[in-house]
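Of the protein chains in this complex, all but one are displayed in their positions.
Moving on to subunit A:
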Amino acid sequence: MTVTVTDPVTAHVAELERVLRGPGRVRRSMIREVRDGLHDAVAAYRDGGLDHERAARRAVRDFGPIREIAPQFQAELAARQGRWTAVLIMVVFPGMVLGWDLVWRSSAGAHVEPTPLLTLVLARVQDASAMLVAAAAVALLAASFHRTAPPRLVTSLVGMVACAGAVVCGSTGVVMNLFKAPSAAEMAAANQYTVPAAVVSGLVFTVVIWSAVRTLRVARAI
């Protein structure tokens, strides 16, 4: 029978690494820092006369149980994830409004029929929603710099804003095009930028929804 003896420091770090969720670069940096710190603690205890096994056990005991410590690391990972998503939606939503505005302006002469009232209303709803999402992202990003602002709550709000923005802006875009499908097809045929813009929009919304879901998961992990 083979008995594998795992170093207490290695096992403790591995357990912390296993439970944490969030941006990979920050998570790896945190784990590396903890591992370094525990090795320093072991070295200090060994200098004090303990053997490696006892020194490692003492360092792990000083560090604290993973179930108590990990949520504090997770809160910081959530904060970083929330910031990343806030920056993403702060840029993406106004960018989409500007991008589609440019496409519509470049095909203004190609329209034969007047724009229906419903399309105009939905366009206004979409523009206002996008700007509201961007403003909320700026406010939440600013909140993330406050030490006392609860990071998981701020990050959850970022995720919810991103989700709501993607749903409202995406669905109004789809409804506008379906409601006036012949006009949309005419615009696509008349303006070479329409189809690429639609494809880019689809990809961007996919990224936003993926980020929003990931952000909500990271905020609620552990």
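The rule we apply is simple: a residue touches a chain if its C-beta (ideal position, glycine included) is under 8 Å from a C-beta of that chain, and two chains touch if they have at least 3 such contacts; residues count from 1.
Please note the rule applied: contacts and distances are computed from a predicted model.
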Task: Name per UniProt, for the chain absent here [options: "PadR family transcriptional regulator", "Roadblock/LC7 domain-containing protein", "Nucleoside ABC transporter membrane protein" or "Gliding-motility protein MglA"] - done: "PadR family transcriptional regulator"
Task: Which of A:V9, A:M30 or A:V218 contacts the chain that the document leaves out - done: A:M30
Open item on the list: Need a quick check: the contact residues on subunit A for the chain that isn't drawn.
Closed with: 29-30, 32-34, 36-37, 40-41, 44, 62-64, 68-69, 72-73, 75-76, 79-80, 144-147
